[in-house]
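Take a look at the structure set out below.
In this view, the complex is presented without one of its protein chains, the others remaining in place.
Entry: chain A
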Amino acid sequence: MKKQNDVILRIVARIAVVIILTFAINLFISGHHHPGGGFIGGLALACAITLLFLTYDIESVRDNIPFDFKAMAALGVLIAVFTGVGGMLYGRHFLTQAFNYFDLPLFGKTELATAMIFDLGVALAVIGTAMTIIITISEDR
């Protein structure tokens, strides 16, 4: 299998992965106002990594993306929980989200919301889960 010359696949994958990654991050960031969000963004990002797995072998991909995906899933849940606890520090109920508008140097007037951090937790948990399952099953062969 490995000996086959799949140069076209590799070249296309390189370009496609960049596009998918961009799309995934776009889905994640725009989730607050448009369709998308942490769940689907995380899944799309997992798809990009899966495409890399399909094109190259698992070992070389993991050398370049040296994350422990189980830890990533746990980290995601942790972030989500801590955004909830953050509200409590200000005397609010658990998981009270806040948002405000800031003037950032590059983006102009931008809305920043704690919900985004929560969504980041969701995204990390989804990526971690998807990748853990895929890697574990594929390594079982």
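Just so we're on the same page, contacts are C-beta pairs under 8 Å (C-beta built on N, C-alpha and C of every residue); 3 or more make two chains touch, one makes a residue touch a chain; residues count from 1.
By our rule, contacts and distances are computed from a predicted model.
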Options "(2Fe-2S)-binding protein", "Na+/H+ antiporter subunit A", "Electron transfer flavoprotein subunit beta" or "Light-independent protochlorophyllide reductase subunit B": UniProt name of the undisplayed chain: "Na+/H+ antiporter subunit A"
Hidden partner chain, touching residue among A:9, A:43 or A:61: A:43
Interface with the undisplayed chain - residues on chain A: 27, 31-40, 43-44, 47, 69-70, 73-74, 76-77, 80-81, 84, 94-95, 97, 99, 111, 113, 115, 118-119, 121-122, 125-126, 128-130, 132-133, 136-137, 139-140
